[in-house]
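What follows is a short report on a single structure.
A single protein chain has been omitted; all remaining protein chains appear in their positions.
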Amino acid sequence: MKGMTIIVKKITQLVAPIIFLFGFYIVIHGHLSPGGGFAGGVIMAGAIILQILANGNILNNLLQEEHGMELLESVAIFLFMLIAVLGLLVSGTAIFFQNFVNKGVWGNLLSAGFIPIENIVVGAEVFAAISTIFIAMVVYNDEVKK
Amino acid sequence: MIVYILCFILFLIGLYGVIAKRNLIKMIIGLAIMEYSINLFLIVIGYVEGGTAPIITKNFKHSGFVDPLPQAMILTAIVIGLATTAVLLAVAIRLYKKYGTFDIDEIKSLKG
Partner (left out) sequence: MELLLVIILVLMIFGSIYSLNAKDLLSAVVSYGIVGFGLVISFLLLQAPDLAIVQVVVEVLTLIIMIAAIKNTQKEELSSKFEAKTLINYTLMIILALVFILIFEKMTGTLSGFGTDTMRMSQTYLQGHKITKSANLVTGVIFDFRAYDTLGEATVLFTAVIGVLTILRIKGKKDK
C-alpha cells in the first residue's frame, strides 16, 4: 500500500502516539470515568489504522504485523478466561468470575478489584481484533493488485 | 411515544434496504441501519427525565441516574456490530472479485 504526502506523514507522526496514549488512558480509567476497555481499544485501533493509511507499508511488514495482532488477541482472550477460572479456584466460594482481588475504596485508581485488569485485557482484545480486520483488508487489496 | 414510533420507522427503512435492494453494499447498509435503530430504541427505554449519566462523583444524589443496564448491553452490541459488518463486507468484496459486480441478480444468473 502506498502512503500519502510528506505533510500527512509528519502530522501523523506527531498525532498518532497521542491518540494511542489517549486510548490507553481511557482503558485504565475505565472504572472511574466514561470509557473502558471497549472504547479505549477502538481508539487505539484507530491510531494504528491512521498510521497505516498515512505512511503506507510493504506487504511483508503488514503480514508480520498481522501475525503479531493475532497472537495478541489470542493471548488476551486466554487471559480473560484465566481470570474467570481463577475466580472459581482462588476465592473460597465456587463462583465463575468471582471478584477475588482486594477492592479498596471507590474513586481511587487502584480500586474495584479485578475490574481494571479486565479492562486492560478486553482493551487489548478489541484493539487487536479491529486492527487485524483492517490489516487483512489492506493485505487482500495488495495481493489482488500483484 | 413519538420517539418510539420514529425508531420503528428507521427499523422499517432498514428492512426495505435489506429486502428490496439488489446491491450487496446497499443491503449491508440496510442491516447496519436496523441494528442502529434497535440500539437507539433500547437506550430510549432506559432514559429517565432529568437523569444524569450513571457515574458516581463525590457528592451525588441516589435517585438521579438513567438506567445503566441497557447501556452496558448496547456497549458490547456496538463493537460486535462493527465486526459483523466487516465480515459481510469481506464476503461482498470476495464476491466482487469472482463475478465483477455487486448486483445480486447478476451473480445469481451467472452461477459459476
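Note that the chains take the letters A and B in the order they are written out, and that residue 1 is the start of every chain.
One rule holds in what follows: a residue touches a chain if its C-beta (ideal position, glycine included) is under 8 Å from a C-beta of that chain, and two chains touch if they have at least 3 such contacts.
This is a predicted model, so every value here is computed, not measured.
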The chain left out of view makes contact with A, B
Residues of subunit B touching the missing chain are 1-4, 6-17, 19-21, 23, 25-26, 28-30, 32-33, 36, 39-40, 43-49, 51-57, 62, 65-69, 71-76, 78-87, 89-94, 96, 100-103, 105
It is residues of subunit A that touch the chain not shown, namely 26, 30-39, 42-43, 45-46, 49, 53, 70, 73, 77, 80-81, 84, 96-97, 99, 103-107, 111-113, 115, 118-119, 122, 125-126, 129-130, 132-134, 136-141, 143-144
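We take it that only the chains that are shown with their structure count from here on.
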Expressed in whole Å, how far the mean CA point of subunit A lies from that of subunit B is 23
Touching subunit A in the complex, subunit B uses residues 53, 55-56, 58, 75-76, 78-79, 82-83, 86, 89-90, 93, 97
Contacts from subunit A onto subunit B in the complex sit at residues 33-34, 36, 38, 42, 106-107, 126, 129-130, 133, 136-137, 140, 144
